[in-house]
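In what follows, a single structure is set out as structure tokens and then discussed.
A single protein chain has been omitted from the complex, and every remaining protein chain is retained in its original position.
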Amino acid sequence: MKLELGNIIINDIQFTNEGSKVENGVLTVNPEQIKSLVLEDSNIESCEVFIARPGESVRITPVKDVIEPRVKVEGPGGIFPGWIAKVDTVGSGRTNVLKGAAVVTTGKIVGFQEGIIDMTGPGADYTPFSKTYNLVVKMEPVEGLKQHDHEYALRIAGFKVACFLGELGRAVTPDEIETFEFDNLVESAKKYPDLPRVAYVQMLQSQGLLHDTYVYGVDAKRTLTTIINPLETMDGAIVSGNCVSSCDKNPTYVHLNNKVIRELFKAHGKTLNFVGHIITNENVYLADKERSSNWSAKLAEYLGCDGVIISQEGFGNPDTDLIMNTKKIEAKGIKTVIITDEYAGRDGKSQSLADADPSANAVVTGGNANQVIVLPPMETVYGHLHFVDTIAGGSANNIDAHGNITVEIQAITGATNETGFHNLSAR
Amino acid sequence: MAKIKVVHYVNQFYAGIGGEEKADITPELRVGTVPAGDALNKAWGEEAEITHTIICGDSYFGENMDKASAEIMEMVKSTGADMFIAGPAFNAGRYGVACGTIATNVKNTLGIPVLTGMYVENPGADMYKTQIYIVATKDSGAGMRDAIKKMAPLALKLARGEKIEASCVEGYIPNGVRVNLFEKECGAARAVKMLIAKLNDKPFVTEFPMPDFDRVEPNPAVLDMSKATVALCTSGGSVPKGNPDRIESSSASHYGEYDITGVMSMDGDHWETAHGGYDPVYVNEDGNRCLPVDVLREMEASGRIGKLHNKFYTTVGNGTAVLSSKAFAEEYAQKMINDGVDCVIMTST
Partner (left out) sequence: MALEFIVITNNPLVQEKFADELNVDYEDIPFRDVLCKVRDLIHKGHRLLTHPLSGSVKPHETPYKSVLVTTKPSTMDLGEVSIIENAIITADKFAEKFPNMPQSVKEDFQLIDCTLITSGIDAVLRR
């Protein structure tokens, strides 16, 4: 299978009263068009649209999802299969990408929201989304809307906006085209008989409201561990069900641009043979954890792997899934490297993980999420600032007289991402 | 800003006095530097300067630890230094332990910043890495240049009270405190590199070492505590006043067995601790804080437990080798089994 990503490099977003368009690297948006699109859903009462550019004194919070605008221009399927497009298999043909742009959704689903993106200042270093040109979509639900329905409305609205913007790039000639080819097992074994066979085991958070992930529209907690073509993931097969823990829950943008997949493609045919992408869940029920990790080990063995990279998502109980996956895969003689993050306490002296095993001897960490940071005030806040004092990583009365907010970095979107998306680490 | 005044500790060898045959020399305070100190001064330029050097033989220090330590402490104090540096000791075991001991002492009693350096396998590293910054050096004096390159800037930061970055940035031996840093490459790129190294049996360094495990299968729960004989054991060094069996304050070579028939409480008149690794004041005041005889007597009286065993077993856990500890326990566990003990409460400090 072959997928081309046509990257249209976006250097700015502007508002207009006329038609939205992409021209000369500028994404021009008519906010009224966005609003009427969002308000098609009768569960959404109101919608505001803002622009947040890198370096601006802007804070976005609480962030629910970050989505990359894309359009399918050639080949089967469409963007966000199971949600916006039908469930045709994606991952082939060509998809155009508004590279450098992102849709950031914000809204109050529950009262202890978190997820901060600062576009400048010390907080900006901790989020990958301070470097993207963000179209911020703030939505309020109709009164009395239940949280589940609210979450769903926000999620779909984000996808619709991303698809609307992506559509503007349909006829635009991309600045660069990246080509990714993924052979079937027999062909790749023939091509690279001497290279170590490596798969990617991706753990998807799947526990309940704001802790969910979907694959082709299916709730991941209702799935058995399975094999997906990495090109399908790169082409939008996996999406986020919004979040409460923003530092280590993957926004949809991260799924679309999964860096483990990209790095494995870079090494493919040179130092390793990338043979597959295994997706497994992180359920609440312990028997599910046992079963799912048994299946990851079985599938890694079935793919004839010499090594795997395992990535985690979320805090606490996924440590147990991570260690189960690692132990069982190592027990099959397959070498593992795992990506996690740490909760070592504010002083960095506490036990980092809720589970551990000596077989996990190769660990990449996204950093200590309990590290405290002081975020200076921003000129503009898009969203609901008053939630910052009731967010994970925040605490009561954590805003001082000058407007400085003291929080743990777990409040910052993507800070300690466990798919290795960001460059924060710890020793 | 005034030049930072540093005092430097070295052994007889790095002072150029001699090798093993001179290892018994007593502590001496000199004005000026030895060659390792010259290298540090050069690296610091106008920022800091070693004004004094303290020299002590490794054997002398090892055999007269308390006395030597006190003498050296006085010397450091007399110089009025802003900072204390010991070594680097590379892989010299006694030298490493001396550097770690003195530096920790200086930090705790004089309150000035300290730094030493040694090879990661030097026993001094394991003993002191969580208490002071120890720069990771090569295993021999051939690594002096490399050691100075790391020690000089870290010493300045410590002396100025600046923020100390992660161990891999500053070059110190990981001390169990997790510190965040921004890597040049994203986590995914680092993971793929690590995997390729692991697949090819090349060395790689995990970013998070798993904690050490020594898992012991617990026995089934005691279902009826009201009929159970409970024994007390401790690695906290509880002993009869005067420490009759002379259990060492660290690296204990044996354990003690003491009768507590009729003892209702570990009062400070009859009991104390032999432990040298924590402040003994509170346990010497009230020994129940380490070995809770008082509470168990109450439970015995109320019928919550069957009875308290009439002997307790004790040693000092401070720096005691795991193998010795295992040997002690195997021996006294058998004694307790023979005496019909049903369960044991082991207290640590």
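Order of writing sets the chain letters: A and B. Residues in each chain are counted from 1.
Operating definition for what follows: a residue touches a chain if its C-beta (ideal position, glycine included) is under 8 Å from a C-beta of that chain, and two chains touch if they have at least 3 such contacts.
These numbers were taken from a predicted model, which means no experiment stands behind them.
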Exercise for the section: Touching the absent chain in the whole complex: find that residue among A:116, A:210, A:239 or A:279. Expected result: A:210
Problem - Residue among A:110, A:142, A:227 or A:381 touching the omitted chain - result: A:110
Fill in the blank from the handout: Out of A:214, A:315 or A:421, the sole contact with the unshown chain comes from A:315
Completion exercise
Only one of A:50, A:126, A:265 or A:343 touches the unshown chain, namely A:343
Completion exercise
Contact with the hidden chain, among B:111, B:161, B:220 or B:262, goes to B:220
Completion exercise
For subunit A, residues touching the missing partner are 110-112, 147-148, 205-211, 221, 243-245, 248-249, 283-289, 314-317, 319-320, 343-345, 350-351, 354-355, 370, 390, 392-396, 410
Practice task
Spell out, residue by residue, where the missing chain touches subunit B.
Solution key: 217-218, 220-221
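Just so we're on the same page, only the chains that are shown with their structure count from here on.
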Problem - Whole-Å separation of chain centres (CA-atom averages), subunit A against subunit B - result: 44
Handout entry: Residues of subunit A touching subunit B in the complex
Key = 125, 196, 198, 258-260, 262-264, 266-267, 271-272, 306-309, 311, 335-340, 342, 344, 347-349, 351-353, 356-358, 360-368, 371, 409, 417-427
Problem - Residues of subunit B that touch subunit A when the two form their complex - result: 166-169, 174, 176-192, 194-196, 198-200, 204, 206-211, 213
